[in-house]
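I have placed the structure first, in the form of C-alpha cells, so that the comments after it can refer back to it.
Now for chain A:
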Amino acid sequence: ALCVVALSACGARVDAGSDTSASAESCVDTSGDTVKIGFLNSLSGTMAISEQTVHDSLELAAQEINADGGVLGKELEIVSEDGQSEPTVFAEKAGKLITSDCVAAVFGGWTSASRKAMLPVFEAQDSLLFYPVQYEGLESSPNIFYTGATTNQQIVPALDYLVEQGTKSLFLVGSDYVFPRTANKIINAYAEAHDIEIVGEEYAPLGHTDFSTIVNKVKSADADAVFNTLNGDSNVAFFKEYKNVGMSADDMPVVSVSIAEEEVGGIGIENVEGQLTAWNYYQTVDSPANTAFVEAFKAEYGEDRPTSDPMEAAYTSLYLWKAMVEKAESFAVEDVTAAADGVTFDAPEGEVVVNGDNHHIAKTALIGKIGADGLIHTEWSSEEPIEPDPYLEGYDWADGLS
Partner candidate 1 sequence: MTVLTTLLRPGRTRTLAAFGLAAVLLLLAPLVLSPFRLDLLAKFLCLAMVAVGIGLAWGRGGLLTLGQGVYFGLGAYLMAMHLKLADAGPGGVPDFMLLYGTGQVPGWWEPLRSPVSAILLILVVPAALAALLGWAVFTRRVRGAYFAILSQALAAAFAILLIGQQQTTGGTNGLNGFRAFFGYDLADPVNKQMLYLIAAAVLLLMVAIVRQLTVSRFGELLVAVRDQEDRVRFLGYDPAAVKVVAYVVAAVMAAVGGALFVPIAGIVSPADVGVVPSIGFLIGVAIGGRATLLGPVLGSIAVSWAQTSISEQFPSGWIYFQGALFILVIAFLPGGLASVAGKLRRRAPEGSPA
Partner candidate 2 sequence: MSEMSSTEQQPETEIDLAAAEALLGTDADRFKHDYLEVRGLRVEFDGFVAVRDVDLTVTQGDLRFLIGPNGAGKTTLIDAVTGLVRATGSVSFGRTALLGRSTHRIARAGVGRTFQTASVFEELTVLQNLDIAAGARRAPLTLLRRRPATPEAVEHALETVGLTALRDVPAGVLAHGQKQWLEIGMLLVQDAHLLLLDEPVAGMTQAEREETGQLLRRIGSQRVVVVVEHDMEFLRSFADSVTVMHQGRVLAEGTVNEVQNDPAVVEVYLGAPTQGDLA
Partner candidate 3 sequence: MLELSGVTTGYGRTTVVHGVDLTVPDGALTAVLGHNGAGKTTLLRAVLGLLPLRAGSVRLADEDVTALAPHKRVRRGIAYVPQGQQSFGQLSARENLQVVADAHGRAGRRRTDEALDLFPALRDLLGRQAGLLSGGQRQQLAIARALVTGPTLLVLDEPVEGIQPNVVTEIYAAISTLTGAGSLSVLLVEQHIGYAVEHAAEFAVLTSGRVAHRGQGGVPTAAAAARKALTL
C-alpha cells in the first residue's frame, strides 16, 4: 500500500521509449577565484599501494599549477576521495564529486574495473575524467581522457621489439581480469600474423601467491620469452619462484607491462634484475622536463621515492587539462572537449599531443631493462610518439578483435 501511495504521489512515469537522457545541469561554480577539481584514488584497500603514488603526483602538479597562478587565474581547490579499491565505491564517489562537490574535472582511477565503473557516471552527468594508467584499449568515451598508454603504444611496441630480437615463441602469464585477458587476445592475434608461437597462456587470480604450478609450466614450455601481465603482489611470488627454479633473464626473459619503478623494490631487485618492461616513461628518461619533475617529486616526498609511468601520466593529465581549459577559456565540459584536439604538453616523458577524436594522447613507447640500481633503463625506443589507436584500426592483424 505504501508503495502505491508513494508512486501515485510522485506520478512522474517515464515511458520506456522516450529518450530523455536527462543529464543533470552542471553545478560547477566558476564565479569565485577558485575552481574545484576532484582526485579519486584508492587510498585504502589492495590498490592503495599503487594509487597512493598517483595521488601524490597529482597533488604535486596541483601545487605547481597553483604556485604558478592557477588555471585561468583561478586557484585549484582539491576535493580528494578514496575509491577504497572497489569499483562500486569509485562509481559512488564519482557521483559525489560531480553532483555534490561540483568539481570541474576528476582525476584518477587505476584498474580497468574502476574506470568501467565510473564511465557511465561521467557520461550520464556529462562530466570529465582523466585516467592515467595504461590499459587494454577498445574504449573511447567523450567524457574520459586517457593519458596512459593504449595497447598500440605499449603492448604492440613490446611485441615489435621481441620480434626484432628474434623471438619465435611466447608464454603468456597474467592476472585473471580484463586488462590481461584483453591484452593477451591482442597478443594472440599479433602472434598469428607474425609467426610467433604462443606456447602457453596462464591466469592467476589477483592476489594469487603460489606460482609453483605456473612456473613449472613456463619452465617446461621453454619459450623464447614470457609476456607478463600479472598485477600487484602476484609479481613478487612469480619472480621469486622463477628465480628459485633457477631461471633468469638470460634463459627466458620476461617482459612485464605492470611493473614500474616502485614495484621493483618490493619484488626484490635480485629477483628481477635484467628483466624487461614496456612503458612510456621511466625515471631515467633524460630530458629537462623529467629532471625537473623527478627533483620536484623527491623534494616533496623524499629522496627514496621513485617516479613511474602512471605517476607521470597523472601529473601530465592535470597539465593537459589546464592547457585545454586555457585554450577553451572555459571550464565547461563542452568547451574543454571541443578545444582538446592538438593540445600539447612538454611532459617528463617527452612531448605529448591530445587526440581530439579518441581522447587518448600520442606517446613514445620505451622498452626498459631493470637495472641493479632498482631503476629501469631504456633499452629500445620507438623514437617518435605513437598516435593512439585504441581500437587497433590501423593494424590489419587486429581485424577480428572488436
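Keep in mind that, in the parts below, a residue touches a chain if its C-beta (ideal position, glycine included) is under 8 Å from a C-beta of that chain, and two chains touch if they have at least 3 such contacts; residues count from 1.
How were these picked? Simply put, all candidates are chains of the complex that A comes from, given by their letters.
What you are looking at is a predicted structure, and each value in this text was computed from that prediction instead of being measured.
S.K.: Judged by that same contact rule, which candidate in 1, 2 or 3 sits against chain A in the complex?
M.R.: Considering all copies, chain A is touched by candidate 1.
S.K.: Where on chain A does candidate 1 make contact in their complex?
M.R.: Touch list, chain A to candidate 1: 2-3, 6-7, 10, 12-16, 18-24, 43-44, 80-82, 84-88, 91-92, 95-96, 99-100, 111-113, 116-117, 119-121, 124, 138, 176-178, 181-182, 203, 205-206, 402.
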